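Dumping the structure here so I can ask a few things about it.
What follows is subunit A.
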Amino acid sequence: MILDAQGIEMSYGALKVLHGVSLQVSESETFAIIGPNGAGKSTLFKVLTGERMTSAGTVRYRGEDLTKLPAFRRARIGFGRTFQVARIFGEVDLMTNVVISIEARLRYSGQSPGAWWRWTPAADVRLEAEEILERFGFPRSRWSDDAQYLSHGDRKRLEFCIALATRPDILMLDEPMAGMSPSDRKEMTKLLMRLKAETGITIVMTEHDMDIIFEMADRLMVLSYGEVIAIGDPEKVRDDPTVRKVYLGQGYQHA
Partner candidate 1 sequence: MNRIASIALLLLFAAFLFAPYLVNPGLVFIAGFAMIEIVFALSWNLLFSYAGLVSFGHAAFFGIGAYVAAATLRYGYDIHFILVLLICAVLGAVGAFLVALIVLRRASGIQFSVLTLALSQLVVVLIGYSDYFGHDEGISAIPRPVMNFGLFTVDLNRPLANYYFVLFVCLVAVGLMWLLVKGHLGRAMQAVRIDSERAEFIGIDAWRIRVFAFTISGAFAAVAGALLAPWGQIVTPEYVNWLHSAQPIFATLLGGAGFFWGPVVGIVGLSALNYFTRTFTGLSEVLVGASLIAVVLVAPQGILGTLRQLAKRRKGPVKGGHA
Partner candidate 2 sequence: MTMLYLYSIFNGLVLGMAIFLVSAGLTLAFGIMKIFNFAHGAFFMIGAYVAYAVTGQEASSLWIFLAAALIATIVVGSIGVLADLTIFRRLAGVPADYTLMAAFGIMLFCTGSTRIVFGQGIHAIYPPAILGGIADIGIPISYYGLFIIACGLAVFLMLEIGLNRTWLGKQILAVARDPWMADVLGLRVRRLKLISVATSFALAGLAGGLLVANQALSLDLGHSYLLLAFCAVIVGGLGSIRGAFIAAIIFGLAESLNSVLMPTMPGISSYALLIILVLIRPHGLWPEQSQ
């Protein structure tokens, strides 16, 4: 069990958003959280990544209790995440974006990112960054471009580079395909599937696009008004009558 959350509750002031949500994710699984808007997906996501602390319940990672652990500590033990709206380091170039992430990993895993007075990244750091950028389809000619001028889809891809440069064991993706063009989506799905096949990384994601969910997810959880109404493998969840009623009923026709 890589991730084990039990009885997560969360309120904003008087408004209770999560009512005792529990979920378990096993190693190398792709786990999707879906639900209509306002179901508490984002909040649950924030609790799992450490962006917010729970009001009640526990979060465990490979048996280790990290309920009270801040985000940066979770990142150091193996969490990687992307945001709904891609967040990158806009004012520096693509290369530096990835280098920052690699150096952070080295610094906090007992290795050294090089002496403090070295004004260029160490050769192996640079090599690794180049490899990552190339894999995600950024040609050499664009490595020194400012990241803030990237298109929406490119920002998303760069954010993946940043998140993967820390070599996470579990990748938390908050609507990874939101706002992407259909062709970008397809390409990204392929990229993620390949990554999974190569590294066996665990993925927890929220997503609106049902096609992608059914293509990628091993298991699925449906949230509604802060409660789990179904959990299991996608085919079963799809045929669940309560789920059909609250969500998939309309969602499927759209898709």
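Criterion: a residue touches a chain if its C-beta (ideal position, glycine included) is under 8 Å from a C-beta of that chain, and two chains touch if they have at least 3 such contacts; residues count from 1.
As a selection rule, all candidates are chains of the complex that A comes from, given by their letters.
Nothing here was measured: the structure is a model prediction, and the numbers come from that model.
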The one of 1 or 2 that touches subunit A in this complex is candidate 1
Applying the document's contact rule, which stretches of subunit A touch candidate 1 when the two form their complex? 49, 51, 70-72, 75-76, 79-81, 83, 87-93, 96, 99-101, 103-105, 107-108, 113-121, 144-146, 149, 162-163, 165-166
